[in-house]
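Removed from the display is one protein chain of the complex; every other protein chain stays in position.
Chain nomenclature is as follows: A and B, assigned in order of appearance, with residue numbering initiated at 1 for each chain independently.
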Amino acid sequence: MKFTGANILSVDQFNRDAIEHIFRIADLMEPYAHRRKRTRVLDGAILGNLFFEPSTRTRVSFGTAFNLLGGEVRETTGMESSALAKGESLYDTARVLSSYSDVIAMRHPKSGAVAEFAEGSRVPVINGGDGANEHPTQALLDLYTIEKELAHHGSTIDGMHLCIVGDLKYGRTVHSLSKLLCMFKQVNITLVSPPELGMPTSIVDLLESAGHKVTQVSELSGSMDADIVYQTRIQQERFTNLDEAEQYRGRFRLNSEIYTKHYKPNTVIMHPLPRDSRAEANELDNDLNQNPNLAIFRQADNGVLIRMALFAATLGVEHLVSRYDTDVIWYSDKANS
Amino acid sequence: MKFTGANILSVDQFNRDAIEHIFRIADLMEPYAHRRKRTRVLDGAILGNLFFEPSTRTRVSFGTAFNLLGGEVRETTGMESSALAKGESLYDTARVLSSYSDVIAMRHPKSGAVAEFAEGSRVPVINGGDGANEHPTQALLDLYTIEKELAHHGSTIDGMHLCIVGDLKYGRTVHSLSKLLCMFKQVNITLVSPPELGMPTSIVDLLESAGHKVTQVSELSGSMDADIVYQTRIQQERFTNLDEAEQYRGRFRLNSEIYTKHYKPNTVIMHPLPRDSRAEANELDNDLNQNPNLAIFRQADNGVLIRMALFAATLGVEHLVSRYDTDVIWYSDKANS
Partner (left out) sequence: MKFTGANILSVDQFNRDAIEHIFRIADLMEPYAHRRKRTRVLDGAILGNLFFEPSTRTRVSFGTAFNLLGGEVRETTGMESSALAKGESLYDTARVLSSYSDVIAMRHPKSGAVAEFAEGSRVPVINGGDGANEHPTQALLDLYTIEKELAHHGSTIDGMHLCIVGDLKYGRTVHSLSKLLCMFKQVNITLVSPPELGMPTSIVDLLESAGHKVTQVSELSGSMDADIVYQTRIQQERFTNLDEAEQYRGRFRLNSEIYTKHYKPNTVIMHPLPRDSRAEANELDNDLNQNPNLAIFRQADNGVLIRMALFAATLGVEHLVSRYDTDVIWYSDKANS
C-alpha cells in the first residue's frame, strides 16, 4: 500500500506489510511525543480537524499529533453550525473545506459519511470514526499497544492468547481489531459475553478462516491463561433500550479480585476508554489503577504515535522527520518517563 | 486608501485603485495558498477569529489564510458563552479582546455590530459579516473571481455582461458586489428574479449612475449571451414566512439543460455557496459539477487569497512575504493543480 496522498478510511485497506510499516514509523515518533526532541517537518502544513460529532480525546489526539510534527490545526466541532445542516452535500463541503488544509481528520455520526466526503476532497482524509462503521486509528493503536506490551514480555502477536470481554455485538472497536488480527498467525481468542451480545458470526468466521482458534463463553471460569484481556465499554447508546443496558451493566466487569482469580499475574489489561467510573457501572475498577499491567493509559498515549505516523506517511515525510528536528529547551517531565 | 492599520468594514471604503491593489496582493499569494512555497512573514502574529454567529467556511477560511502567512489563530465561536450575553458592551469586549491579538476577523448577527466593535478595538478589524449589512470579503472574492475567470477567456470586467439570478432582494452578497461594480466601466447587467424579490431600487440606481446598462427580467428567455451567471442561494431565513420561501424555491434554478439552452458554451457559473443540494431545492444542480465553467469551488478557493491579501495589507507586510519564504518539504497535491 502506498500511503503518500492516500485516504485512511478503513482497516480493510491494510495488509500486514502496511501495518508493520505504520508501526515502525510510530516507533520513530517516540522522542517527539515524549518531548525529548522537537521536529518541524510539517512546518506550514494545516490539518483540517473536522469533528461533526463531538469526541474530545480523539479530536485533541489528532490535533496534538499534528502539532508535534510542526503543523497547524484548524478545527470545526459540532454539526448545527455547518452548512451541512442547510442542505449542502458532503461533496460540496469537501470541495470547499479541503482547499483550506493539507490533510483532514474527520468524525461524522453517519456510517459512510467520511468515505463520501473523501470523494470530494482534494487532500487525504483520515477517518476519525463514522458512526457504527469504522474507527481505523483506534484499531491500529489497539493493535500497536498489543504488540508493544507483548514485546515488553518477550512475546509476539503471532501465537498470543487474547481475551475480549463485554459487549462484542455493538462494539465497532473489537470488530475492527479482529479484522486486523486476521493478518497474524495462530492467535488464540476467547470471547466472553452474554449470548445476546456475542461477536457477529461474520467476524468469528473471518478469525477462524485466518486459522485462529476462537472460543466463545458467557462467563469467566478458572484461569483464562490470557496474555491480554481487552475489556469493552458498555456503550449504552448502542442498546435498543435502557432495560437491555441495565441487564448487562457490570456483569462482565473487571476488578483486582476478579483479575487475581482468573488471569495470569502479568496479563495486560486494555480498554478503549472512556471507562465509566461510576459505582453502578464498574466495568473496569479503579482498584486496578496501580497495577503495572493496566495498559489503558499507555494505550491512549499510543494513539498520538499512531496518528503522527499516519500523518507522516500520508504527507510523505516519514524519512524527513529527524532531519528537521531540534532540542527541546523547556522543561518536560515526559522526557524522563 | 492606506491599508496598514486600517479596519475593513464595508465595500464602500474601496475605490478602484484600492481594489486593484488588493487583487495584485492576492495574486502574489497563489504560491503559498497552493503550497508551492511557505512563508513566515506573520510569524508571532495572532489573529482573533471572533465568530459570534457560526459560519464554518468563512471562519476556517480566515484562520487558514492567517496560518498560511505564518501566524497563529485564537478562536471564539458562538454567542451564549460570551460576556456579551451578560450585558457587556461591544466597546468593553473590543477593548479586552483586542489586547489578545494583532488583527481581528469578526462575524456578528447584528447589523453594525462589527463597526461598533471596531471603535473599541486597539487592532484592525475585518468584517466577516454583520447580519444583513455587509460581508466585504465575500464581495471582494466574488469580484476577484470574475476578474480571473474573464482573464482566462481574454476578457475584462470593463465591458462584460453579468447575469445575476435568484433572490436579489435579500441577498447581501449581490448588493455588495453591485457596489463594487460601480467602479468599473460599461458593464451590462441582467437581473433575473421574481418581481417581489427584485434588486432594491437604490442599487439599480447606483449601477445606472455608474453608466452600466441594467435589464430586469422575471425569467430566462432565449440566449442570455452572458459572460458570467451568478446564481444566488435561496436564503430561507431571510424570507418573512415559509410560504414565501416555498413559492420561489427552485423556480430560478440552473442545471445542464437550462445552461445549454440559455447560456453561451463558456459562460462562467458562480454561486456564493453553500448551495442546497437537496432535490426539492435544486438551485444549482449537481449535473453541472463536471462542467469546466463551474467556477464555484475556484471562487471559494479565491476567498483564501483575498483574506491573505487583506491580512498582509492590514499588517503592512505585502512587500515582505517572499523575503520570509522557504520551500515546502511535505507532499501536496495542490502544488500540482
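Here, contacts are C-beta pairs under 8 Å (C-beta built on N, C-alpha and C of every residue); 3 or more make two chains touch, one makes a residue touch a chain.
Keep in mind that what you see is a predicted model, and the values were worked out from it rather than measured.
Student: Check each of B:Q13, B:S89, B:S111 or B:Q186 against the chain that is not shown and name the one that touches it.
Tutor: Only one of B:Q13, B:S89, B:S111 or B:Q186 touches the chain omitted from view, namely B:S89.
Student: Of the residues B:A65, B:V123 or B:M224, which one touches the chain left out of the display?
Tutor: Checking each option in B:A65, B:V123 or B:M224, the one touching the absent chain turns out to be B:V123.
Student: One chain isn't shown here. Among A:T56, A:S111 or A:S223, which residue touches it?
Tutor: A:T56
Student: If you put the missing chain back, which residues of chain A would it touch?
Tutor: On the chain A side, contact with the omitted chain comes from 35, 38, 54-57, 60-61, 63-64, 67-68, 70, 72-73, 75, 77-78, 273-278, 281, 286, 289, 297, 300-301, 304, 328-334, 337.
Student: Where does chain B touch the missing chain, residue by residue?
Tutor: So the residues of chain B touching the missing chain come out as 4-5, 41-46, 48, 72, 74-76, 80-83, 86-89, 91-93, 95-97, 99-102, 122-123, 314-317, 320, 324.
One rule holds in what follows: only the chains that are shown with their structure count from here on.
Student: So the centre of each chain is just the mean of its C-alpha atoms; given that, what is the distance between chain A and chain B in Å?
Tutor: Whole-Å distance between the two chain centres: 40.
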